[in-house]
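The block underneath contains the structure these notes are about, expressed in structure tokens.
Removed: one protein chain of the complex. Kept in place: all other protein chains.
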Amino acid sequence: MAHVWRMIAQRLALGFLTLFVVSLLIFGATELLPGDFAEAILGQSATPETIAAIRRDLGLDLPFHTRYIGWLSNVLQGDFGKSLANQQPVIELISKRLGNTLFLALYAAAMAVPLALILGILAALFRNTVFDRMSNALALTSISFPEFFVAYILILWFAQTGYFPSIVRFSPGIGFGESLYRSFLPALTLTLVVTAHMMRMTRAALINLLASPYIEMARLKGMSPMRVILRHALPNALAPIINVVALNLAYLITGVVVVEVVFVYPGLGQLMVDSVSRRDIPVVQAVALIFASAYVLLNLTADVLSTLSNPRLMHRR
Amino acid sequence: MTKSITRTGLTRRSVLRGATALGAAALILPAGMRAASAEPKKGGILRIGMGSGSTSDSLDPGSWADAYTQVFATSRHNYLTEIDADGALQPEIAESWEASADAATWTFKIRQGVTFHSGKALDAEDVIASINHHRGEDSTSAAKPIVEGITEIKADGSHTVVVTLESGNADFPFIMSDYHLAILPAKDGAIDPASTDGCGAYVLDSFEPGVEARLTRNPNYWKTDRAHFDGIELLPIVDGAARQNALISGQVDVIDRVDLNTVHLLKRAANINVLSVTGSQHYVFPMDSRAAPFSDNNVRMAIKHAVDREELVEKILNGYGTVGNDHPISTANRFHAGDALEQRTYDADKAKWYLKQAGMDSLDIELSVSDAAFGGAVDAGVLMSEKSAAAGINLTVKREPADGYWSNIWMKKPFAASYWGGRPTEDWMFSTAYKSGANWNESFWENARFDQLLAAARSELDNDKRREMYVEMQGLVRDEGSTIIPMFANYVMAHSTAVVTPEKVAPNWTMDGFRVAERWWFA
Partner (left out) sequence: MSILISIFWFAVAVVGAMALGWLFRAFVVAVSPQRQAQEMRTAPLTASFGLLVILIYVLVAALAPIIAPFGESEVVGGEFLPWDSTYLLGTDNLGRDMLTRMIYGARNTVGIAFTITALAFFVGTVLGLLAAVVGGWLDQVLSRSVDVLMAIPSLIFSLLLLTIFGTSVLSLVLVIATVDATRVFRLARSVAQGIVVMDYIEAARLRGEGKWWLITREILPNAMAPLVAEFGLRFCFVFLAISGLSFLGLGIQPPTADWGGMVRDNATLITFGDLTPFLPAGAIALLTVAVNFVVDWQLHKSSGLKE
């Protein structure tokens, strides 16, 4: 167990390093983008004098390293600054949206992960049957449609008929059940988008093991195929499955901007894209750090779980 | 109305003296004078789905740039003047105004008894502070160039404001209706740009940028015949399909920027009206007149003749617009040239002829486009490229990233797409984008005769002479200018049949001149 703790500590330290590099990269990339906040906010109405005035006001005329170091030292003291665009504290802007993003990600995951595992196990069990082929073909079809297209189809079927709302509005004081109802369509869209990947990995990982001698042995002993898969194959196939689930969870948190746009869902992705296009660096940086932390933490969790699920890795040396 | 001010009948005198002759009577009548049967009803919450608005929207009047912030601002603020549905100027916070003989000094009488939402009474100090917010060395406002002509602005008593201009400008009161120049409460001689306080029709309840804004009716609103809704909800719904679906499924009552590809399908939906207003909004393709080959007017004329305007209106606007004649003055303007200038049409032979004049057999050019310039700009470029090939012009369409388009492409690349919302007066439009050296002269075109006419027309008293000059200027821009203006795009909106609009909807901006919240009501 000790080396698991050591691994966690080491990975967390590396995680902080990753966050630092990400912040530097994003800051640099935003710097390289054509135009800065002053030009972006004024757009077609920009004049040299007003641009200069905005830069003076916000300290955008300072050199790159000065601004980055200033930002970094503030962040290390827990101050993420204010949005350049509307002067709201970044923490305030983000906290509510982070909640919404996590809610949608968990909602979609709660539907997608069990569905993918069950379908994957059944497909491995009934491999090469009509069921296997059909569920595969359907899952593949659903991921080969772009997200916005899946969303439009669901809107056509479920929103225009009045079953579910096509845009998500969280009015103050609505209950949990109502929130689930209102955000059903985006969650369903995301479910359709991520299920196939996890399902196919589950199926592949299981089938990969089915030819192993110990599985052969279990089968020869007369165990039912279902039992063979659940008791013998699945535990050994967990590592790749956990990894792909983690990857998809990270996607659900960080990559859903298109779904947010179509359903007008107030999440972090939309905030990130808007802030990039306005060059609102404090907000861009904060959201990028949240995304990166989500990725680092999920990755770490996946590795820890894979280690715990594998006795060989647990008792190494 | 005893003395109706209409688009054609607007005299210089009436602008100069404003509404003094009309007095309070003008205020009782709504802008669009409706049939008595359609008496507005009070009540209901209007939910508006806008095709713009983002998480970086701010309350600072200097930063308002898209229709979302503009409608939002106009719902909670008032301005010195207002442009009515006929394009005529009406008094708002300024009860009346008067100009000196040279039109360089303007005296605005501020309306008595107007209060802000906070209860503070409005006076001249508030007006001065609100306009000064956009002026001065340190101004970060997008409206700075608009108010640059003001040299001094001061109060004369508690309810009179005197503005001195650099040079005479007969249209100055029009400028005071600009959406940036909202009147906010002053504190110690300055406004607080983060303040939500205004003196408009609705009071702000909550605002979450990029998500929604909620407003309720101002119970003390001084206009008793306006603001019929109990409240307003403004939602940014940037995706076109999402916006239409929200309307179809009844989650919003009004949307703007209807997707023109599917507007014919939306029309078939029950309980939905599509509202199309011919306005001054136009789509343009400026060419950098300083750079070869565009520095040669023959080349410019060749390209202008190689554009199939009818096809663009047909396919890009789906018929919701009118062809342009390479000048920026719309039929909604007072001095539109009309038949005085022949409509330019697609003519490959003429284009070739002009190319020959320039000493060329063929021409290779690159057009930078992005849907950030206007919806359908990329497709418009593709169509232009197909049609100009017949004239020996090889037009390569380059799609640029929407992100950073205005700072990186526009006025940087020699040939690019752009758009103008249009301006209520000819002078405003011309001096913004066509005067030599103007900030937003996107084609860098310079013409001495044009500049001379522009200055003369600005302080000309005689309406007929003024018309003559503006028509000549339109001709100059059309035949010597460096901007292709192939189409005027309608403002296309849609609303549920439960919503009633005035008989005439204003063409100066989208959403009834941004005043949807004030002018419309529920049946």
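Each chain carries a letter (A and B) given by its place in the written order, and its residues are counted from 1.
Criterion: a residue touches a chain if its C-beta (ideal position, glycine included) is under 8 Å from a C-beta of that chain, and two chains touch if they have at least 3 such contacts.
As the structure is a prediction and not an experimental result, all values here were calculated from the model.
Remark: the omitted chain is touched by one listed residue; of A:Trp5, A:Phe149 or A:Tyr163 this is A:Phe149. Touch with the chain omitted from the figure is made, among B:Lys120, B:Arg135 or B:Lys398, by B:Lys398.
Of the listed positions B:Ser96, B:Ser177, B:Asn218 or B:Gln244, the one in contact with the omitted chain in the full complex is B:Gln244.
Residue in contact with the omitted chain (choice from A:Gln88, A:Asn136 or A:Asn236): A:Asn136.
Listed for chain B, the residues touching the missing chain in the whole complex are 240-241, 244-245, 259, 261-262, 265-266, 311, 314-315, 318, 370-372, 378-379, 381-383, 385-387, 397-404. The chain not shown here touches chain A at positions 14, 17-19, 21-22, 25-26, 29-30, 32-34, 127-128, 133-134, 136-137, 140-141, 143-149, 152-153, 155-156, 160, 197, 200, 204, 207-208, 210-211, 243, 254-255, 257-258, 261, 269, 272-273, 276, 288, 291-292, 295-296, 299.
Here, only the chains that are shown with their structure count from here on.
Between the CA-based centres of chain A and chain B the separation comes to 41 Å, rounded to the whole angstrom. Against chain B, the residues of chain A that register as touching in their complex are 33-35, 38-47, 49-50, 53-54, 56-57, 83, 85-88, 93, 96, 148, 152, 155, 159-160, 162, 165-167, 169, 261-264, 266, 270-271, 274-278, 280, 283.
Within the complex formed with chain A, the residues of chain B that make contact are 49, 54-60, 63, 65, 137-145, 194, 208-212, 235-239, 241-242, 245-246, 248-249, 251-252, 402-404, 406-408, 410, 418, 439-440.
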